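Reading through the structure tokens given below for one structure.
A single protein chain has been omitted; all remaining protein chains appear in their positions.
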Amino acid sequence: MKDSALREQLRSEPAEPSLPQRVHRLEEIRREAAHTGRVEGVGVRLAGAPIPVASVETGYYGLPLLKEPQWSWEIPVYFFVGGAAGAAAVIAEFAQMSGAQTELVRDARTVAAVGALLSPALLVSDLGVPSRFLNMLRVFKVQSPMSVGVYIVSAFGPPSVLAMIANRLRGRMPGMMLKMIESSAGLFSALCGLGMATYTGVLIGATAIPVWNKNIDSLPIHFALSGLAAGTAAIQLMGHEESRALNLLGLVASAGESLIGVKLEKAPSPANAPLKKGTSGLITRAGGLLTGPLPLALRIAAAFAGERRSKQIIRMAAASSLAGSLLTRVGWVRAGHRSAQQSNTAASREF
Amino acid sequence: MGTSFGRGGATTAQQDLANSDAILIMGSSMAENHPVGFQWVIEARKRGATIIHVDPRFTRTSAMADIWVPMRSGSDVAFLGGLIHYVLEQGKEFREYVVHYTNAATILRDDVKLPDDLAGIFSGWDEENKKYSPETWLYKDEDPKPDAIKPGHATAGGGHGKDRGGEAGDATKHETDPTLQHPNCVFNVLKRHFARYTPEFVEDVCGVPKEQFLKVAEVFSNASGPEKTAAICYAVGWTQHSNGVQIIRAAAILQLLLGNIGRPGGGILALRGHASIQGSTDIPTLYDILPGYLPMPFWESDAHTLDEYVKRHRSNSGWWSNFEKYIVSLLKAWYGSAATKDNEFGFRWLPRVTGDHSESGYWLDMQDGKMEGLFVMGQNPAVGAANGRLQRTALSKLKWLVVRDFVETETASFWHDSQEIENGELKTEDIATEIFFFPAASHVEKEGSFTNTQRLIQYHEKAIEPPEDCRSETWFLYHLGRRLKEKAKAEPIARNAGLNALTWDYPTEGPIREPVVDAIVSEINGYKTASGELVREYTELEADGSTACGCWIYSGVHPKPGHNLANQRKPKDYLGHGWGFCWPSDRRILYNRASARPDGKPWSERKKLVWWDESKRQWTGQDVPDFGKETPPDYRPDRKAEGIKRIAGDQPFIMHPDGVGWLWVSSGLKDGPLPTHYEPLEAVVENRLYPQRASNPPAEKKQRPDNPYGYSLDKRFPYILTTYRLTEHHTAGGMSRSLPHLSELQPELFCEISPEMANEIGIRHGEYATIMSPRGIIEARAMITSRMRPLKVQGRWVHEVGLPYHWGRRGLAKGDTVNDLLAISEEPNVRIMETKALVCDIRPGRRPRGKAALDELNAKMRQTA
Amino acid sequence: MSATTAFLTDSTLCIGCKACEVACKEWNNLGDDGLAWTGFSYDNTAELGHSTWRHVKFVEHPPEIGHGGNSPEVSSWTFSSDVCKHCEEAGCLEACPTGSIVRTEFGGVYVQPDICNGCSYCVVACPFGVVQRNKEDGRAFKCTFCYDRQKAGLTPACAHACPTESIKFGEIEQLRAEAERRLAKLKESGMNDAVLYDPKETSVRGTHAFFLTRGDPRQYNLPLKPEVPTIYTKQGWKSAAIGAGVLAAATMLAFIAGDNR
Partner (left out) sequence: MIKELLANWPLLKQIKTGTDGTGPEAMSEQTRSLKPKFADAQVARSVCPYCGVGCGQLAFHKDGKLISIEGDPESPISRGHLCPKGANSFELVTHPGRELKVKYRRPRSRQWESLDLETAMDMVAERLWKSREQTFVESKDGRPVMQTKAIGHLGGATLDNEENYLIKKLFTAGLGMVCISNQARI
């Protein structure tokens, strides 16, 4: 067994009991031994040497039943980027339809396109054998969220970029053609964007990791809103603090995130512990706070503040949502690790 | 076993265990150390047999057994004696078998005395020389051998010789009482001797609760008789005791009483720890015997001419009447044409044994600087032998050392990384020993044969050439011999006569000039000196020099050119005839004449093996009869009959002059005709039976400053120490500790202690504990487990520390060397050391490093007991 | 189509010798797992992983004098050789986006080393914690069911080595029947704590490697209710649709409501 794994295992041993406790227990054991000639192993646990045991209560020496996720940092970051880009694509499309300011549309398209380019890059660099990324396209498996996701990502890229280019060119050379290209590409990009913002929730939800699959019903919505918040925030920070539409969106997103936060906090399932305890708990909660209540409050405050003031507050809210969205993704992945570590057969009823 | 039945080898085959109705495994953790052989125990279990494991620890074998009974290490004879007592008491013996096939009815001399009469010793004890004269043990009316020293009683003897097969003179005149009424017939003497081994006694000495012991006794004895048979498996858990041979004797007596020898599903199976440990005794790399258990000539006691030598070792009746044929054929094989009748076939060229030249014997000489050179081939005494500290320092006294192995063993590396270098006892630049390390060829890089634990000779073919400098021992010895013979040729003086005469013209083949192994096999099998034609069997051997044979018991393994029976691969039956070659004469179950009633019919349909076919007028069955094929059951020799003719048709133990199994051994054992309970050399309790005689009287402690012992009942060392092996490693680790796949399974030395003990000394699971004996100090990870348990012995709780001994300072899986704790000692008959029951002390925490470790040990020794 | 094969690992016959573990590593050229001493009875490899495809578990309970491990009354020291379960509904197989993991003609679940790109989605999809990515190598590994040997009609290395034939290999239905017979026999001998582990009632729908153990399977880290993750996907996509809807609707409304001039 690997030392690291062992250390991890030993860390979870109970604290040593007090000396009097031990001495007392020693006498007990001596008597028991003298009487029956035998002592249960647990007697020694009290003597200060926790003998790891295999039992219904502890599972096999308290070792985890499941393997931890083996994704590197790129994956949570991708969840964040992909989510934001997906939302941005949607925003861009509706913005254009509703004939909003060209700058807003342009910047939205930019965010979508940049995200669309960044996403595959992050995915590839996470692979153990990056050169084999194309193997992802050997087959298409509806039953595998990752397979579906891969096709979404691949489909999301080209139209998003195309839409952006078309958009930029439109500034210089007027023409019906370009407009049509942009709107159709944009539409397609937006449709994929909806997938981008949501499928990652299914991806981690449909796994053996308890903390993930126990929240399968809320995860995609959670991620969608998180993406919306991040996307909106990103665009706003490009100088659209005054866009009422975006402010409304921000409001909706942070409100939704707050609701989900409350739901998660109230959920009794022991499987949710990693979302509340330990580092993973800290991060997810921080993420929740920064995308939910905090920006919500700020945006409301902004509505009553003076123009210059409100602009600053909006910027703060946006920054908070961005950071929050990123933390949320990191937190959830970390929670997955913890959940796996704690997954011995007796850890919870799920098994 | 030699003394009891006539041959030292296991009496049965592993596959035959499947036919047992009960199997007693004692002194062995078979499932752990012989897992593949253990499948036959499982097979028996599937067929309804009861598996009994008696062991101080609950091992992986216990985990497979139906009954597990713990027993204090070192009380084996007490336990077995208890079983014998039970059988005699309850009249559970197999009467007809006992009367006809054992010497139960034989009447002993009136002046023989038992330990109960003499406070712990048999008659004939010589207190000052610490040895027995077996005179009084002989059968009544049997004339003792004229010689001053009885065969097998030479002080120098290692006891591997045929003497163990007993040559109580010519047991032809003694009286018997088939009614077993005579007070001095063996049967009644046995009853008297074991009278004190009651269940209460067993409980008191072994720590086995009475009712548990009775459960074992009942199950085992009920599984014996005409319709049923029970087997016993043992390993070094029995042999490595100061009374090892007598433990096995006790088992032999039990099996003879229950009629379990020579019958399917019966027998005693000795489980050997190495691929060819049986082979290396048959064709011995031992000092006291020649191939085929012919004794080496002993200078002190033995003949100096071939005639005397033969006279002394040949017996007029029984198989050993052929003695002369075998020794002469051996001499012819070795000295070839130079060996003639006039020069006694070169008998004078053979070296004489002048003392104890066993490993422990000469190692002490080495330590005292009396030796110059040493060859070590495929063994690692620096880790594997008792008192490692002495083992290693002794090596530093050599002028030169040759080590042949797969890896640089601790034996080869003692001069730069041993414990003694660490603690400053030895300094590399002071060690004048010149060391040659030769890499060895593996079993697939050379051809040759191993003899397994059931006397089965199996050949392994060569798959590939050995890499680089790796060579087989065959290559090494042949080419070394070639060089030496050249030197001898140059100076043809008396000293070199033997070497000059030695036949050494083996053909070689291949790029590395590997000797043709087939030529060696042929020589071992034997051939007619005139024609060079191979002999078909040892019955063709002659005493006139017309035949040569390297090892008579192996004769028949290569009956004609191109027919190496050791390489047969077509098994015909469950006993494996057609697969390999089983000495002698491919007999798979020894003494199998006993599987039939005296009248030649099987004891029962269920347990038939070999029987007399009246129509064909010969013995027939599933095995090769271990008996005169045409000797009818009703054959009765006349008074004058000689040799094998002297054995009656209902006497299955043909190696014995009286043709029966020996409950009582009148000659051949140095520590008594019967086993009796003695405590180990180092014990934590006194000897309940004979307070005046703690341990086996003739056992040698070899006590000296560098091989110290504790006092009796030493307070400084209150715990029993027992050592053993694990499935995942091989003996001293040379073939396992450097292999990743095995090392990861048992990466570090650990000690097994009971929860009670852990609490007594405050040791915590997984932490280090330091263990000390009068010889050494080591550390080990503590494995606290209720598989170890204290036992109530003589009214107090006795704790035991279990230590697997594989580890050393090299390889992937490292650990302290457990054998540093053991003492060099010698069981009187075979000079084995005691490893299974010694004393130690244990404390929490790691041992100090460097010199400090020695200091702690010395401080411990300075404490007053 | 060749017959579907399976493993029956009978821990009442297992002597804990670990031959299966070694034989597997020898045949598949797997490295060691590190040399740490765990103190978990005699088990120092602790779990299945990318370099350990067979693993013997040691479960200890205090023995009683007079009772060996085969005693029906007292279960003292039991060994059980763990392996990939080759589930009827295999999480890793369904999850693999490259098609590297396939179901062989023998019903085994096989990772094609030349296809796997190390996305490690299978790792989180396995309800038994079997498959694992080798960080150095980058790809995921697990028991191959000796697909190479089976193709040649040979027994898998572990079953071939097992000294006491506690690992049985054969046609799945025959083995299931044999397992039932064996179980009945044990019960009849009074060994009432003997159980057959083959989670047929769960979404995994049974395994191609079933286990006869003594006592609650959970002490061997055998989950009572393993679930194949695909049971969550439907619900997942449903809420994904909702999420997408919310996203689209919110955006649309925002821009309608939002005054953008």
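Should a chain be cited, it is by its letter among A, B and C, assigned in written order, with residues numbered from 1 in that chain.
Methods note: a contact is a pair of C-beta atoms (placed from the backbone, for glycine too) under 8 Å apart; a residue touches a chain by one contact, two chains touch by 3 or more.
Here the structure is a predicted model, which means the values were calculated and not measured.
K.L.:
So which of the visible chains would the left-out chain be touching?
P.N.:
Within the full complex, the chain left out of view touches A, B, C.
K.L.:
Looking beyond the chains shown, say which of B:Ser301, B:Ser472 or B:Thr547 touches the absent one.
P.N.:
B:Ser472
K.L.:
Decide which residue listed in A:Ser72, A:Gln101, A:Gln143 or A:Ser184 touches the omitted chain of the complex.
P.N.:
A:Gln143
K.L.:
Considering the whole complex, which of B:Leu745, B:Ala758 or B:Leu838 touches the chain not shown?
P.N.:
Residue touching the absent chain, from the options given: B:Leu745.
K.L.:
Using the definition of touch stated at the top, determine which of B:Ser123, B:Ser242 or B:Gln458 touches the missing chain.
P.N.:
B:Gln458
K.L.:
Considering the whole complex rather than only what is displayed, give the residues of subunit C touching the chain that is not shown.
P.N.:
Those residues of subunit C that touch the unshown chain are 17-19, 21-23, 26-27, 93-94, 99-103, 105, 110, 112, 114-115, 147-149, 151-152, 154, 157, 160-165.
K.L.:
Which positions on subunit A touch the chain that was left off?
P.N.:
Residue positions of subunit A that touch the missing chain: 137-143, 147.
We take it that only the chains that are shown with their structure count from here on.
K.L.:
What whole-Å value do you get for the distance between subunit B and subunit C if each is reduced to the mean of its CA atoms?
P.N.:
45
K.L.:
Measuring centre to centre with CA averages, how many angstrom lie between subunit A and subunit B?
P.N.:
Between these chains, centre-to-centre, one finds 69 Å.
K.L.:
Whole-Å distance, subunit A centre to subunit C centre, using C-alpha means?
P.N.:
28
K.L.:
Which parts of subunit B, given as residue numbers and ranges, touch two or more other chains?
P.N.:
Touching at least two other chains: 765-766, 785-786.
K.L.:
Where does subunit A touch two or more other chains at once, residue-wise?
P.N.:
Residues 37-41, 51-52.
K.L.:
Hey, which residues of subunit C end up touching subunit B in the complex?
P.N.:
By the definition above, subunit C touches subunit B via 13, 15-19, 21-22, 25-26, 31-37, 39, 41-42, 44-45, 60, 62-63, 65-71, 76-79, 163-165.
K.L.:
Where on subunit A does subunit C make contact in their complex?
P.N.:
Against subunit C, the touching part of subunit A is residues 1-3, 5-6, 9, 37-41, 51-56, 59-61, 63-71, 87, 90-91, 94-95, 97-101, 104, 126-130, 132-133, 135-136, 138-139, 141, 143-147, 149-150, 194-195, 197-199, 201-209, 212-213, 216-225, 227-228, 243-249, 252-253, 256, 336, 340, 343-346, 350-351.
K.L.:
So in the complex, which bits of subunit C are touching subunit A?
P.N.:
33-34, 36, 38-41, 43-47, 49, 57-60, 62, 64-65, 91, 94-100, 115-121, 123-135, 137-140, 216-227, 229-230, 232-233, 235-244, 246-248, 250-260
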